[in-house]
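The other protein chains are all here in position, but one chain of the complex has been omitted.
Just so it is clear, A and B label the chains in written order, and each chain counts residues from 1 on its own.
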Amino acid sequence: MSFLTLTGVQKHFGAFTAVEDFTLEAEKGEFVSFLGPSGCGKTTTLRMIAGFELPSAGRIVINDVDITHRSPNQRNVGMVFQSYALFPNMTVAENIGFGLKVRKRPKEQVQKRVGELLELIHLPDRAGRYPYQLSGGQQQRVALARALAFEPQVLLLDEPLSALDAKIRVSLRNEIRAIQRQLGITTVYVTHDQEEALSLSDRVVVMNEGRIEQIGTPFEIYNFPTTAFVASFVGTLNVLAASVVDAASGRLSVDGQEIRAASVSAPNGSKVSVALRPEIVTIGGEGDGNRLSGKIEDVTFLGSIVRIRVKVGEGAGRLSFDTFNNPSLILPKIGDTLALTFPPEACLLLDAAAEIPALSIDADEA
Amino acid sequence: MPDTAADGNKRGARSARPAQRRPLLAWLGVSPFFLFTLLFMFLPAGFLVVGSFLDQEGQPTLQNYADLTTPIVANAYANSIEISAITAIGGGLFGFLLAASVILGGLPPFMRNALMTFSGVASNFAGVPLALAFIYTLGNLGFLTAFINNTFATDIGQAGFSLYSKVGLEIVYMYFQFPLMVLIIAPALDGLKRDWREAAENMGATGFQYWRYVAFPILLPSLMGAVILLFGNAFGAQATAFQLTGGTIPIASIVIGAQIRGDVLHNTGLGFAMAMGMVVIMAMAITGYSLLQRRSERWLK
Partner (left out) sequence: MTQGGGAIGMRAPGALESVGKPAPDEKPRRGALWAWVIFGLGFLYFFLPLVATFEFALGHPTGPVKPEPSLRYYENVVLDPRSEFFPRLLFSFGVAIATIILSIAIIVPTAYWVRLRLPRLRPIVEFITLMPFVIPPVVAVFGLIRTFSGPPFPLMDTTFGSTIVLVGAYTILSFPYMYRAVDTGLRAIDIQSLTEAAQSLGAGWPRIIVGVIFPNIRVALLSGAFLTLAIVIGEYTMASFLGSKTFGPYLSLLGQNKAFEPAGVSIISFGLTWIAMGAIQFLGRGGQRIQVGGAR
């Protein structure tokens, strides 16, 4: 029984299509993330749920009530903004109590609820402070409390952590998840940060150019991407050019070296791209997995890990992967030839013609 | 390691030295400013201050300040304060609505640019040419006077309207008051974030509740500060009123002007005290403005 349902929701701005045909059913208490690059329509979709944008087509239903055409102040949906959007003229307590105040709740009831929420966000001693007296992380916690104070049916978070430092981002992320679990509130979380989406969500909706690319659990999204976009946007991919030798047995040729993939749908002789997650690649190794050898182009020492880039033949591409550091490790040298192993089922086959936004490893340390 | 640190200290000391080496040069560089302001600002101000505490025979007295309550002086202050307050509130209200119309009212962006440019010009278009322009507009033979009289078959002069009255002067002052308001309040209106409105709506507030609890309180310091500044702006004005009325409406600046030309107050010291009174009122206005401005900047940062 789904609690929040979006059916065929579309949004056009003039000739520009921001969201096309968005359909989603979220359970009560589920944590759903919208993940995608900027301009993919994730925020527009969120804003349609909040009521700040009117869908061009489709329906939005919460708890069996069609709210598509309700004004934002009639929806009982809590929202946390990227910019916090705390009211600067009000104290922390007044900000949190605002939703109850405009609902004309009695003063004592408002006070009691504000106290509860201050406890929930671990800021009980900051009730009388003004927003400009708080740090960014504290402000966002107050914004969260404010969005929860009036007991909304659904909680919406629009990139709530992107204005914060990396360290606070992680701790606040965990706090948000803990509070969400504790309250069991249905939550939609918009982010462009895949790490956030994967670590927080029950389900992730990957979006690109106004379309849903894939809906699934973080595990499914990462391990079984259904489109080239999802494969490249979520996680890191090595992409090697290959040609199909024998589709039936899954045999491929990467610059003359033969490997096998679990399933190949392209005809014999056609060009394909083989995508590999870096963590699946190991050095040397015996067994019946795929083996590829290549020349080491670069070795980067990064402390806990060592990143190695190997060139596999001429024109086939490069493989980057990380290996854990340990004091007895003998660092490979640039120019050495290295044999790499990976299982056939780890080979994701992408259509060679598919435009992939990220072809090389461009990892940043999060 | 210690070597490097010591080396660093030495280098730091060396590079800091030129700063201390010739402080005289820096003082020499700012000395023209202080000499100039001494001559053209502090000395004249000193004459006024000292003169305001001297009687006709040159003896120290506080009588001049006590005499500020004489009818001619008190009346001039009352007129100045009344006209300044009315045009500050009226100009403030209209200027605010005008700025709001282009910033919040959804008018095309070019209209906003036009308004800001016009306001920059109009707030600096004052004095003699402004008075003349209004004589051509609302004077007895004015363009708008004739238009209204013809259209409504009436005579606004006989109906009691005169450009050369307090009301007329207020209408003229409004011409530079409301554009100044637009210039001052536009940044504050820009500072109202869309997110605040949406957050309020999201929590269930109506448009009225948003304005009452969020937008208006946030704008209040800016609004008050701006109105105070407008008050000072009108209070110090002299040329416009003099050109328009020739001094028939006694306001503080006009009475002081008359005092410069001749001893109309029959007491030089009283003239100085009156000038000091104007400075005090202006100083209060500017102080009030900057205090309120600081508060709103802290909020809108």
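The working rule: contacts are C-beta pairs under 8 Å (C-beta built on N, C-alpha and C of every residue); 3 or more make two chains touch, one makes a residue touch a chain.
What you see is a predicted model; the values in this text were computed from it and never measured.
Taking the complete complex into account, B:V102 is the one of B:V73, B:V102, B:I156 or B:L223 that touches the chain left out.
Note on the undisplayed chain: of the listed residues B:A66, B:A159 or B:I286, the one touching it is B:I286. When the full complex is taken into account, the listed residue touching the unshown chain is A:E159, out of A:E30, A:E159 or A:E175.
Residue B:M41 is the one among B:M41, B:A74 or B:L291 that touches the chain missing from this view.
Against the chain not shown here, chain B presents residues 18-19, 23, 25-27, 29-30, 32-33, 36-37, 39-41, 43-45, 47-48, 51, 94, 97-98, 100-102, 104-108, 111, 115-118, 120-137, 141-146, 174-176, 178-180, 183-184, 229, 232-240, 242-243, 246, 253, 256-257, 259-261, 271-272, 275, 278-279, 282-283, 286.
Basically, only the chains that are shown with their structure count from here on.
Chain contact summary for the complex, chain A toward chain B: residues 50-52, 71-79, 81, 83, 85-90, 98-99, 101-103, 132, 146-147, 149-150.
Note for the complex: chain B touches chain A at residues 193, 195-196, 198-206, 209, 213-214, 217-218, 298-301.
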